[in-house]
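Here the complex is missing one protein chain, while the rest keep their positions.
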Amino acid sequence: MGFPPVSHLVLATGCSLVLIGFYGMLTHRNILRIIIGFSLIDTGIHMILVATGYITGGTAPIIDEALSLDAAATRSVDPIPSALVVTAIVIGLSVTAIMLAYAIRLYETKQTLSLDAFTESKW
Amino acid sequence: MLDLLILLICTGILASGVLAVCLKDLMAAMISAGLTSLFAAVSYVLLAAPDVAMAEAAIGSGLATFIFLYAIRRTSGGVSTMETGEE
Amino acid sequence: MADVIMRVAAVLIFSGLFAGLIRLVLGRTLIDRIAAIDMLTVMSISLITLYAHLSGRFTYLDVALVYGVLSFLGVLATARYFENGL
Amino acid sequence: MVASLLHPLTIFILGLGGGFVLPLVYRLGKTWLKATFFLALSGMALVSALGLVRLLLGGDAIDILTAGSLPPVSISLRFGLWEGFFTASVNCVALLGALRLWPRLSGRYAAMLLYLIFVMGINGMVMTRDLFNLFVFLEIVSIGTYGLLSLEETPAALAAAFKYIMATVLASTFFLLATGLLYYATGTLNIDGLLAQREAIGGPIGAMALLLLLGALLVELKPFPANGWGLDVYETATDGVAALVSVGVSAGVFFALFKLEPLFAGQRNLIAWSCGLTFVAANLIGLRQRLVQRLLGYSSIGQMALMVLALVLLRRQEADGVESGGADVAFALVIGGLFLNHLLAKAGLFWLAGAIGAREWTSWPSLAGRPLLLLAFAILLVAIAGLPPFPGFWGKWELVNALAGSGDYGWIVLILFGSLCEAVYLFRWFGACLQAPRPAAVPAFFSGELPVLVAALLLVIAGLAAAGLAGISSFWLFLPLAAGAALAVIDPILPGQVKCALMLALVLAGGLFLSQGLDGMRGLFAALLLSGGLVIASAGFYRTDARPFHHALLAVLLLALPALLRAETGLDFFVTFEIITLASYFLIARSPAAAPHLLPFLLFSLAAAFFLLTGFAAHRAASGTDALTALGSAGADGALTFVLLASGFLIKAGALGVHVWLPGAYAEAEDDVSALLSAVISKVPIIGLLTGAYLAIRSQNAFGLAHGMGWIGLLTVIGGAAMALREDDVKRMLAYSSMSQLGYIVIAIALMSHIGWVTALYLVANHLMVKGILFLAVAGVTLRAGSRQFADLGGLMRSMPFTFVAVLIAVIAMSGLPPLMGFGGKWLLVQGMADQEWYALAVLSLVATGLGFLYMIRLVHGLFLKPQPPNRAELSSAGSLREAPIALLLPQYALAAAILLLSFYPSLVMEPIAAAIDPAFSAGLVWRGMSLQEIYGYWNPRPLMIVIVAAVMSAIALLAMLYWFRRKDARFLRSTGGKESDALSRFFAFYEPMLGVLVRPMASRFWNNVARGVEALGCLRRVYDGDGQTYALYVLYYFLALYFLGSAIPI
Amino acid sequence: MPDSCENHAANEPDFVRSFLNLWVVLFLIWLCIASSLAADTVVVGAIACLVMAYLFAGRGGLWGRIPWSSRRLGHFLAYSGVFLVEMVRANLAMLRIVYAPQIAIRPGIVRIETRLQSPLGRLALGNSIALTPGSLVLDIEGNALFLHWLDVKTEDPDAAAKMLAGPFERHLEVVFG
Amino acid sequence: MIRRGFIILALVLFGLVFARLIGAYQEQSVLRPLAEHYVTQGPRELGAANVITGILITYRGFDTLGEVAVLFMVAAGLGLLLRRDGDGPSVSANTPLRPASELVVTGTEVLLPLIFVFGAYVIMHGHLSAGGGFQGGAIVASAVLLLLVTQPLTRLRLDLLSITESFAGVLFVCIGLLGLILAGGFLDSRFLPQGQLGAFFSAGAIPIISILLGIKVGAELSVIIDRFRR
Partner (left out) sequence: MTDIIGSLLVLAGAIFLFSAGLGLIRMPDAYTRIQAGTKASTLGNLLVLAGLAVYHPGWTFKLLLIGYFVLLSNPISSHALSRAAHALRTPFVTSTTVDALAEEEEKHGKRIPS
């Protein structure tokens, strides 16, 4: 159909998502929105990684009736990025959780979520 | 067929990603971010990474979004901030 | 023959998804968006099962189930949030 | 079984298992919790330390395989020498830090668990050989940090933590992306595998991955300007956590960079520039910082940048194949030394800052009541400033040497400049703490003090160990420190005079031991300085108070003199030189009045030291050896070395222009210390000049330089004399006089002839005795009359006759009037200059001699002859105005006796001097001028007469002219209009307008402006606007800059 | 695991029945999920479901009130049939509305009463109503169901109940009580 | 405004960077040697049909251990951060929660066991089909979340959960050590028989580790969620 290979699309989307995340993280002053930006960046990075592991026409590296052990070498996608991303997703959640906890604590201290209120230490 | 699917999903991802950044309402932005993850999970299935897809769906879009929800609830003083009518 | 029909079906589902996306973007109210999301996830379940069929992999169905759980949970949680139940 | 328990894998099992078990143990009870926590921590420390020991004893590096597969397939870890070193040191510090943090940790098992796993994470970062595993450990460390940062609950701390999270999450995101892309580009995640196919990592994706990886690691190390987030955390976090971030996290990330560095071979310049910028910027900005923890943050950032800079520069040299002997040892010393130094000293300082509790260093309480803590504080500061004998010093020494070896003098300048700035703010802080009126209220001993003290102790031990590695020729060089430490230990329990006696005995014994086998010039100096030093130091008996640490420092100072003379290599020399500097610094610092002058003293001393450092490095680079004797055989390329060394020594000798530190330091020290400094310690740079000046003799082209040095000496003579003349404070006058007299010695050395050097040594002996007498006499006067101002003094001849006689002898000897010693010196000097045909110099030096007369007359007149000022009458009537104590008089008379003896039997000093000088000139390569025998045997009046006449004429002409132009000067009228109405006072007032032009504080003003300018550069700190988003933007731009600069492809 | 505070239900007489019912349901679900009849899968699944059933059986007694009988099964099947038919009808109706050039509907919220008492029955009813012609449960309070009706035909509660809930209520009453 | 300009510039520059990345990226058509080793040898060596689970639990088990530690730390760190010590404004005090509608509660009660069973399935079949400890644990945690959403007054037994996660963690480390003692190295799962590829009892200790992982992750995520509740 003249489309670029599928992983290209996902890669490009991932990159764009990272950019969108950057934009959100840099422009919004609301801490929670900043965290949203970070989670978008995270998702984008995961997409990029998964895309780089794709093999043209590949299928999941799970041996069952549909994929015999012998066919696996030629038909399956690269399992390593998948494994990495699973780990990275969990870590991403952890970081998000910590950031949100900080957001809550910050809110409790000053009853606001705007970063403008949190620039005490400087120089 | 696959590329068409992916194209659509990618559109979805981008659309919800942009929404997550642009929407005025915090709640809506957060939900859009969750949706982004959810779409990303579909794209992982399409890229033959079901394990990642499950993890992303359950953790990235699921739990993360809910934690967000609680965080928003805890930071807006119990009053729902989102607008109910026209944006 | 079956293939062609499947293709048509797929295109239809895309269109449906696309419609959902439009509603998502247009929004109007948050509830509309969430309704759109709800529908989109259900469609995605179909899509995933369809893709499982296309690639002939049984294991992808598990993802569809996870998806179902999550979409349910998501809508429920946001709904509860709105009615001040969290 | 025991062996397998000590396997490095145990560290992880202890860390993780301990962490997992803690919630269970928590239910058992608090005691169990504490026991488990400390057991796990100390177990980790023990395992890594024993592993390190095993490796040091020659064991093989341990490869830890997981999952029973070989590395590319599964994750592997390595415990080699470097890993062992890093983990052992980090774990030890972590253990200490846990003690410090205990009040915060106790009862919160969550915090303990975070701490434990955090420490394990650092170990993992150090040991792992898998890139993604590194990422996981990085995240463990990060999340541990995030969690621990919440221990401090102020809004500022939480906000800072959030900024920190934003930046580090960005960095680790990029790290993840880079990992994935590297895998895509290479097909492996194993670090060894990546290093092996380093060349093959090409293409846009590979290059991008490398740059992102590099950026992520560098950002974690907080590069300028993308480091505001780190600073905020340092500023606001609990001290224990800030220490962990500064020390632990940085150590882990640094080691990751260390491991991966070969991957970035193409970007070494980029890294070097970034780190150089960071180092300088951090230290510059630190100059304006008042908050202690933030200050330490700046220092911390600077230190990490320096380490990376050193790493990259050394690796680049390695790659270029630059020849440098023992490169491995040097590399180990630089990296290991700098690292350990930073680790212990920074952690210790953070802990101390937390224990003291004052946020700004300007409001620090005095630690005077806590001598042990004060000692630890001093040790930590000195260590961070990179001074011996601490590991950082050896690292810096080797680094500068290596850089000189490859001709990277630009980097040397940058590093030393940064270090100087760092020293400024650190010692300013120390000074403030010394001067603070309020004593410290330091809380619990257990949590605050112990870790700090242990850190200081470890620093000392590590420093000594590093000294051996650095190739110091003999550990006897540390005898002074040992003696000082011994005295310091018994310091609190003994009365002052007993300590004084003990110190003298110790110095005598140690000095005799150290000066064993010294011959020639060194022997002479040793005899002269030791005996002079002992005599003057014995004046300390006149003080009956305890004088905490005074005697210990004095012992260090005096014993360091023979040690300096024993030095065989540049390193030895430099180390002892620095020890002398530091000991003098702390001695001066003991006097509260010296506070404003401490910093200039240290600053100029350090600047001098850095010149020397570079000089010695240049010497080693040029001649391939570090031996001092090789200074004598340097060829024509020795000019640079000579200039550097001479500059250093001239600064230390107080040459005009860089003398601004001298009067304050000499004048405001305690009275007997002033005597010692001026009489004895001021000879140290002279020793240096004599040692270094061989160079100029051996290389023909350095003669011009020597001539220049002569002029500098002359200007110093005149300037010193003029300022002395104008000075109203007796001690300051003597200090300027010292400067002026040293100028003569410099001229004499600059002659580079036999006669010149003989003169120099002769003047040294003369000046030693004279200044000893004068300062001690003034000490007596101050003691009795309670003032040092000429305006308050006078008429003391009657009440202090013995002092008057001693002063008279000294003044005559100094002024160069026959028949005492000074005459011979001046005579020889003029003769030498005439020989070199330096007539202008000769003329001017005679003019200066005239100036000298004037201030000396003023001294005698102002103290003893002029009538007592009326407002002081009650002193004498109260009977307190009497002769100085015998303890002060005795040394004066000992010195006076020596003057008399040597004046009437000059051969007693001349002959040994000639014998000592002869070998230096016996080779006869350069042989200008006459030998001493010739001078005595051969009278050559004509040129001398010409010189003298010309001098007198020109002096008169000059004075007349100056008087004509400046007679209406306001100061003239003001100063004569008042209280001093006797004839001599009016006589001096007459000279005021003439000399005023000479003595305007131009130099001070110049240096003040320099200081202000440097400090103004600190406005760079405006980049830190406290906004987390801005910091995130900086981080992004940092990545972009790295990417576009690194990938050599234009945008 | 997610034990709520009220985990003292093990003493209730209802518990065993509830537990068994739940176990059967869960085991069936397990078999569906695993889609395998291999001995080890079945055995492990049975054990796992035992654990789950134990954990959940004590919660609220939801599962205890379902006695098994053929009559109920019959009605259940009938209900299923009605439900499927109604669902398809509802969707066709929906198609008509959606594809109509002009959407002419009169939506509204009406109130109906239900006779069903068991939670499961009410749940089934609610779900059925949601999926069948033009209605959606907005809220439930006691026996009152508030329905959003796409095209309000009557505002009388009884008539509305007959139209909307009637087809299901009959069967569900028998099945769940 | 200047700031916005800088932000846009940064984005444009990053856009360039990513554009180069996309431009240079080539979809692969064959596996690299390491990946091929995993795909072809992994199932044979470990007996795990799902290569990714094999990698996650055995080959890169050390990562997984670290990751579990991360979650563990987050749970602990949230305990520090979000202590409910009463000071500070408590939100729950002034706004009573609206209970969920009866239908939702019943529906949840019906679905909960189902989701739990599904979670258990995903955890236990990690070596056979997509999923594994993490995913299953997350599903279990989702179920817990569902419970909390619909019945907000539920109190989780946090002490029990934390003991559970600790035990699971300790057991995980112990199994890793068993691998060290009985098989090739730390975290080697091959000290139990490998069994038939694709059978339920296969792949050595992988299912056991997977179960521990699932329990641990589920418990940890539940704790994390609970910390965020008011």
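Order of writing sets the chain letters: A, B, C, D, E and F. Residues in each chain are counted from 1.
The definition used in the following text is that a residue touches a chain if its C-beta (ideal position, glycine included) is under 8 Å from a C-beta of that chain, and two chains touch if they have at least 3 such contacts.
Quick caveat: nothing in here was measured; it's all calculated off a predicted structure.
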item	value
Contact residue for the chain not shown (choose from E:24, E:51, E:152 or E:174)	E:152
Residue in contact with the excluded chain [from E:42, E:78, E:131 or E:163]	E:131
Candidate in contact with the missing chain, chosen from F:57, F:71, F:111 or F:183	F:111
Touch residues of subunit F, complete complex, unshown partner	98, 100-101, 103-104, 107-108, 110-111, 114
Residues of subunit E (touch criterion as defined above) contacting the omitted chain	29, 31-33, 35, 87-88, 90-91, 94-95, 97-99, 103, 105-111, 123, 126-128, 130-131, 134-139, 141, 144, 146, 148, 150, 152, 155
Where the missing chain touches subunit C, by residue	1-3, 5-6, 8-10, 12-13, 15-20, 22-23, 28-29, 31-32, 34-36, 38-39, 42-43, 45-46, 49-50, 52-53, 58, 61, 64-65, 68-69, 71-72, 75-76, 78-84
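Simple rule for what comes next: only the chains that are shown with their structure count from here on.
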item	value
Higher-contact pair (C-beta pairs counted), E-F versus A-C	E-F
Of all other chains, the one whose Cα centre sits farthest from subunit D	E
Inter-chain centre distance, subunit B versus subunit E - centres from mean C-alpha coordinates, in Å	30
Distance from subunit F to subunit A - Cα centre to Cα centre, in angstrom	15
Shared-contact residues (touching 2 or more other chains) in subunit D	132, 136, 139, 143, 146-147, 150, 181, 184, 1033, 1036
Contacts with two or more other chains, residues of subunit E listed in rising order	33
Subunit D partner contacts - residues on subunit F that touch it in the complex	3, 6-7, 10, 13-14, 16-17, 20-21, 23-25, 32-35, 37-38, 45, 58-63, 65-67, 69-70, 72-74, 76-77, 79-81, 159, 162-163, 165-167, 169-170, 172-173, 176-177, 179-180, 183-190
Subunit B - residues contacting subunit F, complex	49-51, 53-55, 58-59, 62-63, 66-67, 70-71, 73-74, 77-79
Residue ranges of subunit C in contact with subunit F within the complex	58-60, 62-63, 65-66, 69-70, 72-73, 76-77, 80, 83-86
